[in-house]
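A single protein chain has been omitted from the complex, and every remaining protein chain is retained in its original position.
Presenting chain A:
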Amino acid sequence: MSELLQLSVLLPWILAMLLGIFVGATPGLTATMAVALIVPISYHMSATAGLAMIIGVSFTAIFAGDIPATWLRIPGTPASAAATLDGFQLARKRRGNFALMIDLLCSSIGGIIGVATLIVIAPQLAKFALKFGDYEYFWLGVFGLSMSAMVTMGQTSKGLMAAVIGVLISTVGQDVVSNAHRYTFDNIDALAGLHFIPVMIGLFGVAEVLRNVQGEQTLGSSSGTGERTSFLSTIPEIWKRKWLVVKSALLGTIIGALPGAGADVAAWGAYGLAKTTSKDSEKFGTGAVDGVVAPTSANNAAVAGAWIPALVFGVPGDAVTAIVLGVLMVHGIRPGPMLFEEGGAQIQSIFSVALITQVLLIPCGWLGIRAFGLIQMLPRRVVLAAVLVFSTVGAYAINNSMFDVGVMVAFGIVGFFLEACLVPVVPLILGLILGPLVEEKLRAGLIASSGDFTPFLTRPICVCLIALLVLAFAGKPALRLLQRRKSES
């Protein structure tokens, strides 16, 4: 705990949070991208400082996305899309700062509830996770891959295929079991496989810049700011809605914990729940404070929720935690149930960082709201050019290798193409992360069972996971069929 308060940790932590505010508040730049940009820097810090930077940036970027959503009706991140409704309507009524202050406080409270749930649930889940063997992990990996595609809003088949592409990419390099060189084409740099950070920077950073440059007609535009509101004046408003905050945060945590689902799904889910259970549902969309409170409490809680499968099973719940898992491994921390058994200090450190981040979010977010006007004075084209340079240097800095920069550019083109085809790229990233787990566990399981596939299908936890998988894919169509038959009869 005392290490967290040292200047060598606190300073980069706060700077990273401020970067998170800047990136999150800039439409087109996502929280994932903010984390991907901070990773090369975190490699050169101590494990605690690196972790603090990444946790800090992920939470602040999600909050900061609400700033342009409220003022300009342009969500900074997809998780902030719900803020374009009531937050923006409040801004039109000259209450934009009031909406953002409520937003900030609810983000912080939502994050605390999410982290508290993580602290309570994760160790219990870890005890259960110790019962997992190769067979169970294989199905868990398949489940994670499938879920990431399932939640891609009507693009399931495209998402599933993107996940398969990710798995295929994960096979590049030297096979650890047989030493076979897979898709290396005699390139020595490719023997270690494709580092997922350049892939991430390419898919999110470069592709996003290209998309913006192609679509945006006013790259030189900048925006202004609004009125001032006292931070303390928002506390009574939130107190009136305390149960809505708790309800939305818990829902956000649960959704965040599902692999592939995330802050954007959580925000819309909480907004929908708040609207359907509200007595004044007709006021939603016209500047209802409830419509600001619910999604913002949920999206930050979802960030914490995504850490549950990441820490307990080593299976990332989203792209941000996927990057974080990589960073943890670089610093010698192996996520999984054993982390809770053996890495007490490390897990305490992660929990402490996550909790303190929620507190630090308030001053950093306040600064962000105030500074938004100044930052937005920069022409958008300058920000995009800076992202390209930063992405290139960031990819290079990981291994001091131009090969990684090439990988970044290649995946920038792939990401741009996939986005143009309306293909979600997040399943691809999860495929890249979960691919080695699925392959390793499949092969280890088959070797252990002398080639017999039966244990994969008969062990109790495997059966449960297969049932969940079938339910996830067949449940909705079956329900629809049932309803159609009912209406016909």
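Some points to look at:
As a convention for this text, a residue touches a chain if its C-beta (ideal position, glycine included) is under 8 Å from a C-beta of that chain, and two chains touch if they have at least 3 such contacts; residues count from 1.
The definition used in the following text is that contacts and distances are computed from a predicted model.
Here one chain is missing from view; checked against "Nitrite reductase (NAD(P)H) small subunit", "Tripartite tricarboxylate transporter TctB family protein", "Succinate dehydrogenase hydrophobic membrane anchor subunit" or "Iron complex transport system ATP-binding protein", UniProt names that protein "Tripartite tricarboxylate transporter TctB family protein".
Residue A:Val426 is the one among A:Val39, A:Leu328 or A:Val426 that touches the chain missing from this view. Only one of A:Ala79, A:Leu251, A:Val293 or A:Leu465 touches the chain withheld from this view, namely A:Ala79.
Per the touch definition above, the residue from A:Ala263, A:Val292 or A:Leu328 contacting the chain not shown is A:Ala263.
Seen across the whole complex, the unshown chain contacts chain A at 28, 30-32, 40-41, 44, 73-75, 77-79, 81-82, 84-85, 148, 151-153, 155, 157-161, 164-165, 167-168, 171, 175, 177-183, 203-204, 206, 208-211, 213-217, 219-220, 256, 260-266, 268, 285, 302-303, 305-306, 317-321, 379, 381-382, 384-386, 388-390, 392-393, 396-397, 400, 402, 405-406, 409, 412-413, 416-426, 435, 438-439, 442-443, 446-447, 449-451.
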